[in-house]
Each structure stands twice: as C-alpha cells, then as structure tokens.
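Quick one: the structure is below, questions incoming.
With one protein chain held back, the other chains of the complex are shown just where they sit.
The first chain written gets the first letter, and so on, giving A, B and C; residue counts start at 1 in each chain.
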Amino acid sequence: MITFDFIVNLLVATIRLSTPITLAAIGAVICERSGIVNIAMEGIMLIGAFFAAIVAFYSGNPWLGLLAGIFFGAIFSLLHAFATVSLHLDHVVSGAVLNILALGLTRYLMVLIVGHPGTSDPIPVGLSDYQFAIPVLSRIPVIGPMFFNQTPIVYMSFVLIILFTWFLFKTKTGLHIRSAGEHPLALETIGVSVYKMRYLGVLVSGMVGGLAGAYLSIENNVSFTEGMTNGRGFIAMAAMISGGWHPVGAFLAALFFGFADALQVRFQVFKIVDLPEEVFIIFPYVLTVIAVAGLVRKSRPPKAVGTDFMIERSED
Amino acid sequence: MNRTYSTALNAVMVVLGAIGSILWLGATFRSGETYYFWGIWLIVAAAGVYLVRYTLENGRDELLALVRKSLRSVVVPVMGIVVAILIGGVLMAITGYDPIAAYQALFYGGLVRNWHISVLNAAPLIFTALSVAFAFKAGLFNIGAEGQYYLGAMGATWASLYLGLPGIISIPLVFIFAALLGAAWNVVPAFLKVKTGAHEVITTMMLAHVARYLSPVFIRANGGDPATSLHPYVTFEILENNMLPSFSQFMEHANYRVHTGILLAIIVALVINFLLYKTRIGFEIRAVGENKDAARAQGISVGKNIFRALLIAGALAALAGFNQVNGLDHKLFENLQAGYGWNGISVALLAGGNPVGVVFTGLLWGMLDAGGQFMSRTTQTPSAIVEIVKGIILFLVVARYIYTAISQWWKRRKQKQTTAVAAGQA
Amino acid sequence: MKKSLSMLVLLLAAFALVLVGCQRAEEEQAAEPAAAEEQAEEAFSGVAAMATDVGGLGDKSFNDGAYEGLLRGEPIGFEARVVESKQQTDYVPNLSGLAEDGADIVFAVGFLMEEAVKEAAQMNPDTYFGGIDIGGDPEIPNFQGILYKEHESGFLAGLVAGHMTAEFSDASDKLNSDPVVGVVLGMFIPPVERYEVGFIQGVKYANPDVRVLSATAGSFTDQAKGKEASVAMIEQGADIIFHAAGLTGLGAIQAAREEGVLAIGVDVDQNAVAPDTVITSAVKKIPESIEVVLQSVVDGTFEGGTHVYGLAEGATGISEFHDFDSVIPQEVKDAVAEATELILSGELEIATTRAEIEDLLD
Partner (left out) sequence: MAILETRHIVKQFPKVLANDDINLTLQEGEILCLLGENGAGKSTLMNVLYGLYKPTSGTIVLDGEEVEFSSPRDAIDRGLGMVHQHFMLVDTLTVTENIILGSEPGSGPVIDYKTARQQVKELSERYGLQVDPDARIMNLSVGLQQRVEILKALYRKAKILILDEPTAVLTPQEVEELFAVIRTLRDSGVSIIIITHKLEEVKAIANRVYILRRGRIEGEREIADVTKEELANLMVGRSVVLTVHREPHEAKPEPVFTVENLRVLDDREVEAVDDLSLTVKPGEVVGIAGVDGNGQSELAEAIMGLRPATSGRILLRGNDIEHLTTRERINQRISHVPADRQRFGLVLPFTVAENIAIGYHDRAPNSRGLVLDYAGMEKQAEELISSYDIRTPGPLAPAAHLSGGNQQKVILAREFSRNPDFLLVNQPTRGLDVGAIEYIHSQILRMRGQDVGVMLISLELEEIFALSDRILVMYEGQIVKELTPAETDEREVGFYMTGGKERSA
C-alpha cells in the first residue's frame, strides 16, 4: 500500500495543508520579532478569507480577491497594533478579543452582504485554476510536484519565506525590527521609533495572515465558510514557537503539522487500523503538543516580546 | 461598635441576600407568577443592611469613600457597555434594522421574559470564566478551558450513570470526580510548562481540540436509549439521584429547568475569591503571577504554584460540564459547539479576573445571549449583532487603558499649560 | 469583597431601571398573540416558524431546507419566522417562545432538538409542532415527527456510483478504470450515518467488488479538510466522491472538480455548485415535506405521530442528472428505476446503521 506515488501524494498534500499555517506562522514571526505577541492570527485569517471570497465573487476576479484578503487582513491587524502599541493594552488580551470580534463580524457581514449566514456562493474562478508547473524543475521526482507544480499563493509562501528571512537578517529595517523586540529602548535611543517598527511588524503579520485566509477561501476552495480557519491560527503560533521565531524554522514546523494532518486523513481512508474516526482527527493536535514540548526548550523568544513600551516615564 | 450588633447585622444581611438571590435567580416569567422583583428587593435590602453596618462600624466618611471607590470601579464597565450598545444600535440602523425595537426586545427578553434562560446560560459561563480568571492570577492563560469543560462533562456523565447512592452523598462525589478529571486534563500542560516552558496557550488549546473529539467516542461507548432518534448520539439519562435539584422543587411556579447549579456557581466563586485573597495558597499563586523571580527568592516554588493554578483552573472549567450534565441536560449530547470555554475567556476578561466580578459578567453575558435569541425571534434581527456588541463591550472594557490614557493626556496638557505659565513668569 | 458587594448594589439598580422600561414592553408583547389567534380563522393567514439547531442557517442542509419550506408556505398565507439557536439551552425557549408569539406551527430542525420540541409541544398544546429528523410520539397529538429515509437516497446514489465506476467507467473521461468510490462525512451524526450506510449498500448492490473509501472531517464547516479527505480518496483511485458533510462537503466537490473526477451532492440538488462535476445528488426533500405539513394545517388535517418521508412520498431519492443525463447509460437509469420499485415494494431492505451494514455485507 505504501507505494512511491503514495509518498509523493502525501508530500504534496503536506504542502497543501501546511501553506495557510506557514503563512500565518511567518507573519507571526515578524510580529513577535518586533515585540508584539499576536494570538489574533486566527481572527485575521478569518477576516482575510471572508473579504477575499466576497471580492473575488463580486468582481469575478480572484486576484482582486487576493488583494482584498491582504488589505483587510492588514486593516484588522491595525486594530491589534493600535490596542497594544498605542493603548498599551495587554497583547494576549487584545488578541483574544479580536478573535472573538472576527467571528461575530464575519457572521454579521455574511447576512448583510451574502444575504445568508453559513457559506458564501462559489466564486467563478478560483486561484487553483492558475496552477502552473515551472518547466524543467517540476520534472524532478519528488521535489518537482511538491515545490514546482503549485498554485499562486503556495509559490508566494515559498517566496515570502525567503524574503522574510532576508528582510529580518540582511536589511536595515529588519535589524530595527529585531532590536525593537530585543531591547526597544536601545533602538529608541539611536533615533529609530519603536512604535513605528512595532506597527510595521503587526501590519506585516496582518497582510500575511490575510493572505493565509485568502488561501483557504479562494485558492484551496472557492467560497468562504464561517469559522473555516478552524484553529489554524493557533497551530501557526505553535509552528512559530517550535520554529524558534525564525521564518525557515516556522516553515519546517508548519510542514510537520501539515504532514501529520495529511497522514491522518489517509489513515482514515485506508482504515489501516479500525479505530473511531475521532482518534485519527486528534492525531495532529497531539503531535503539535509533543512538538512544542520537544522543541520549545531550544528556541528562545525575543527578550522584549509581549512587553509594553512607553517613552515618557518618570524615574522611579 | 460592639460585636454582637455587627454579627447580628451580618446574619441578617446573609439571610436576606441568600433568600433574595435564590428568588431572583430561580424566578421565571413563563408561568406569569414572579419572584423576580421580590428577589431583587431582598438583595437590595441586604446590600442596604451591609451599608448600614459599614457606616456604623467605620463612620459616614468611610462610607462615602467606599461608594466613591465602587462607583469608580463600575464606571468603566458601565461606560463600555453603554457605548458598545450605542455603536451596535448605529450599526443596526445603518444596516436597516430598528435598533429601538431590537434593544427593547433584547432587554425584555433577557431580563424579564426569558430571565430563567439568562440564568441557565450564566451558570456554565461563570465556571469556565472562574477557571480562566484563576489562571490569570498566576500569570497563566488557560485558553483551553473548553477542553476541560468536555472532560468534566464526560466525567460527570460517567459517574452519574453508575453512582447509585443517595443524592446528598452521590452528587458531591460526582462533583469531585468531574473536577478531578478536569484537573487531570491540565496535568500535561502544567508539566510541560514547568519542565520545558512550553506555552500553555498552545498546549491547552491543542488539548481542547483533543477533548472535543473524544466526547463522541465516549458518548457512543455509553450510547443511549434506542427509542429516540438521537441514538447513539446521546448517552443514557443519568440516575435520578444524581440530578441537581431544580428551583421548582421548592418554589412553585419556578421554571422547572432552572436548577441550583447557578447557586453552586456563586458559592464556588466566593470560595475561589477566598482562596485567592485570604489564604496562603492564593497569596503564593498571586505572588508567582505578579513576579515569579521575587516569589522564588522568597522560597515560593514557582513550578508548584503553576501546577496548583492550572489544575484548579482545569477543575473549575470541568465543573461547567458537571453543571450542564447534572443540572440541565441530564445526559451528554454530541454537542456540536458548546463554546462555554471560549466564551468564558471573554467573561473573565470583562470581570478583570475578579472571581466575584465574574458572577456579574457571567449573568450579563447569559442575559445578552438569552435576550439576543428573543430579539432575533421577535424582531427577526440577526443575533450576530449581539456577538458584535459583546466584542465591542469587551474591547472598551478591557482597554480601560483608553480612559487612563485619555485622562493622563488631559492631565499632561493641563500641567504643560501651568508650567508654561510658570516658566513665562520666571 | 467590599468593592464587589457595593458593585452588586449598583448593578441591581441598573437592572431595576431597565426593568421599569420593560414593563411597558411586556404588555405590548402580551397583546400580540391574541391578535394572531383571531386572524387565524377567516381566509387563512398565519405564522409558520422554525428554530434552527446550533448549526444555524446557511448549512446548505436541513436548516436551509426547512427555511425554504417555510417560504413556500407564503402563497397559502403563512408568514415565515426563523430563529437561530445559539446553544442547547435556547431550544425550548425558542420553540415555545415562537408558539407564544402566535405561530400556528413551529418546526424544530435537527435531531439535537428532539427532547426540546417534545417539551415545547406539551407546554403549548394548542400550537402545532413539527420536528425535522426527529421521531414523533403518540402521546403528543400536536407534534409531528418528520424522519427521512436518507439511506434510500444514499442507496440510489451508491447504485449509480457503483455502476459508473465499475462497468461504465468509459462513459466519461472523468472516470478511471479502478472500481473505487469514496464518501466524505462531516461529523458522525444520525442522518450522516444513514446516508453513508445507504450509499455503501447501494454500491455493493451494484457491484460487490467496488471498494468504498470513507473518511470523517470532524467538522461541518472546514472546507479544506473536506477537500483533503476527498483528494486522499482520489489518490486511491476513487473517481466518484459522495459527501454527507454539509459545508465541509463543498471542499470535497471542489477537490473532485480540480482532480477531474465526479461527485455526488447531498440533501439538495447541488449540481449548481459544479455543473461539470456533480452528476446527481442524494436529496432529501425537506421543503416539500414541510409544504405538506403546512397544507395539513390549513386544511385542519394535521396529525401527530411519526411521519417517515421516503421514496413513496417522493421526499427521498436522487436528483436529475442535468448535463450528465447523456453520460449516464440507460442500463444505470433502469437499475435505479428497478431498485426504486423493489424498495417501494419492500422487497429491498436498506440498512440504517453501520452495525447493520456490517452484518449485511458478511
């Protein structure tokens, strides 16, 4: 039963399932590197997924949908930035609130815009219709179908991983963002605004989170469904931590979770062992816990992550 | 003044308050009859007695100070609620619904017509919120209360199916068993937190998913009455003796569904409040929550208290499950979306982590839910609006920093002016 | 403690205030039902209401179906009202509330509401109640339980699938040579089980050698998971994917569309979702059955007990083939017709639970 094709299919499925997690995770990496905890990822993804589907449906153009997803993801994340950076609200609290808000908002807007709750009408053209194989490379055995015969957002995710790594560790702004997360005052004292950097970090995570949502609603599928993110935002947090706050690490962790999920579905299909479905379904979640437990010790969070930063303060 | 007085007044207050809240919470408008206002007036009376006693003991100025203090403590929440309701109204207006009618229905439904539903909704929320709030005090975020809720529900069901002792013994045993299971469910996160530093937000969240998918398995294992079309998606009904008494058993006309779980919730809230602020354990937990380095330097074991906090939190969330099974459903459904765990987070945040505050925010949330249902039923307004209003309330209340920020900014402006003047003269 | 106690005083004050405001509302509300009653007499006009289960509207399944049924009542003088339940505690108040607010008939939708609707019916003896996917009770004359033989629909769908994947795999270029089909489930609940079991039996009835793959997504709203399940089956050579997974199933159909295989919809005719992929749908005509009930209310012929809607009542079965009408060979259509006969005549027993199907198969 474990044929070569099976392996390849499994790996392709891994990519398919991990892409939204990867995107959300690398977004979270940038955000936390700047010092802001972002557990609002779940909500941001939901918002992104919603607007991507809506715009794609009414414009008939999935690319516009894609932009909408990114745009509204960013807008929503600005709420988080405003609450945490400007209002000095506890990061976790703000994130939790935004997740709740996103659920209510999408449901209400469904009723208003689509006319009924539940799921939006299928979009005419989905991004999956733009799948394309990169000539030569896609012929490479296993690697080819995994990385070089994919759909747009998947390709984007690959590019973004590299881009973000380069951005964080090779550019000036990247250096500033990292400093904002490690020792904000040091950054402020050489004349770079910590507020700006943190807003930037949250904003980036919002855009990528929106993209992750868009992937769910207009690339992997063709319509928005309430609560379709289904906890992926939180798995992304786990991926970020297990990945040691590094884009590449986060990507690998996300791959791992995607792999676990792909595997459990196939176990079900094969009925390899006769267990209740639920046992298979929980498999990835259990693995997540194990992974976090195993890897977290090696990974060190940015020193100042989750801490508030205020300039005007009197001594003592 | 002399102690006998004060204790006597205390007794009066407690009695009035107890009777009052029983009447109030058990009240129903379905059968026309009402204990509701009686309950409220009794509680108000109790509060009055309290204030009298307080004045006799500490004098008038102290009383005024107290009133001022408590006013300050409620002004932010109340402001937040009012503003949120206004925003929600505007939203409804611009999206073509009648806010006045909607809100009238909301409050009428939540506070009068379906008050008993508000109470039913509140009970489990209070338990899960207590769980989250308690963990907060130790600096932990028990985001996975939902999972512990499922564990508690399963444990309560299992025990209640087979434990045939007289209720007075049996119910407490079930109560404890459920609590223990919930606590056990948090052993892993606690252990990982202490040993590897794995963040509880992730571990408890993941385990919540696990628990949710375990419940159907459990239900099928204890699968119920083939006569119903539900079979086997609900367990057998639990034994009579394990059901929490409902108010109707000692109050005629009380709604037969309103059970004493809410009183249990309030008692537990008071116990938790006592535990946190009046006992050594609470002291250590709060110390760890506020500054674990200092706590450690004074010989308070951080790991031990993380365990305590997470396990107690797990037990509290599990009690919500106990409350639903033994109080309301008397069996465990394959519940597609209980959500008490998630909503408990909002309730806890809204109460600022104060166990007693949780009782009120829990009732508020339950009221909004029940009222929201009534609203959408009678005015055909989508109940999602209630979710949004809730979200805004939460944001405005937890972001009380908004108000402090504003006031600080205001002060600074004033000071600038004054000092500028001063400098000008100099 | 002090703080919170005085907080209590203030909160109560607030409550009390609101109440005063509500008293007036109370009377208004009270007046309403009476009015409705009177109107109920002459040239029929009444209120038909429903309460969804926690799934809520937009499930593209029984909740939506029931609502459509209510709307069909408008021509015969019914005003449709709907309330979406948020949690189990809402069921009873919503149902009896709708009754008290003057509904002539109230539908409870979804098996989770069984107990609630029976309670509500007993509390409001002069209002009619209907329960979708809920068994009736002879004790309660004003309550009609409405069950569907989803397994029949599933069976016929399975029959088509079984034949197509095996004998007629060359009828469409979207079919492959290996005799494998798949079924994606949302969560494992009663109607879903009946669909699955019926489908499996249908497939085996058509051709015992066909393998039926099955997987559960664990959610009715996670399209990505539905898609993945269906892809995994397609990888195993499945060329027809049936789903009983509500919104999750949309993902399954999407997967079939992308991978160039065929799919079978559920509950309602889902051909519109992907006309080039959905050959037919195992339907459950909730709207029609609700229409029947509403009519009986108008005629005053409403009766309690359990009403099981199946092929005989034209409430179950498979939808038309749309563009695939030409693709599906006559033999298959005949087989369907024949099986239908056998089912109607009772000669063909269809399993309703996994336990039964296992016995049946070996």
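The working rule: a residue touches a chain if its C-beta (ideal position, glycine included) is under 8 Å from a C-beta of that chain, and two chains touch if they have at least 3 such contacts.
What you are looking at is a predicted structure, and each value in this text was computed from that prediction instead of being measured.
Hidden chain, full complex: it touches shown chains A, B.
Although one chain is not drawn, the whole complex shows that of A:His176, A:Arg232 or A:His246 it is A:His176 that touches it. Among A:Ile7, A:Leu112 or A:Leu185, only A:Leu185 touches the chain left out of the display.
Residues 278-284, 286-287, 290-291, 293-301, 408, 411-412, 415-416, 419-420, 422-423, 426 are the ones on subunit B that touch the missing chain. Annotation for subunit A: contacts to the undisplayed chain at residues 170-173, 175-176, 178-179, 182-183, 185-193, 303, 311-316.
What we mean here is this: only the chains that are shown with their structure count from here on.
Chain contacts here are complete: no pair of chains fails to touch. Comparing the centres of all chains, each the average of its CA atoms, the largest separation from subunit B belongs to C.
Per-chain Cα centroids separate subunit A from subunit B by 32 Å. Averaging C-alpha coordinates per chain places the centre of subunit B 35 Å away from that of subunit C. Residues of subunit C in contact with at least two other chains: 84, 188, 218. Under the contact definition stated at the top, the residues of subunit B that touch 2 or more other chains are 213, 216. Residues 30, 37, 40, 43-44, 47, 50-51, 54, 66-67, 69-71, 73-74, 78, 104-105, 107-108, 111-114, 117, 120-121, 213, 216, 228-231, 233, 257, 273, 277, 328-329, 333-339, 354, 356-357, 360, 369-370, 372-374, 376-378, 380, 383 of subunit B are the ones touching subunit C in the complex.
Subunit A meets subunit C in the complex at residues 5-6, 9, 13, 16-17, 20, 110, 116-119, 122, 126, 128, 216, 220-223, 225-228, 230, 261-262, 265-266, 268-271, 277-278, 281. For subunit C in complex with subunit A, the residues that touch the partner chain are 56-60, 64, 84, 182, 185, 188, 213-219, 221-225, 227-229, 231-233, 235-236, 247, 250-251, 254, 258, 273-274.
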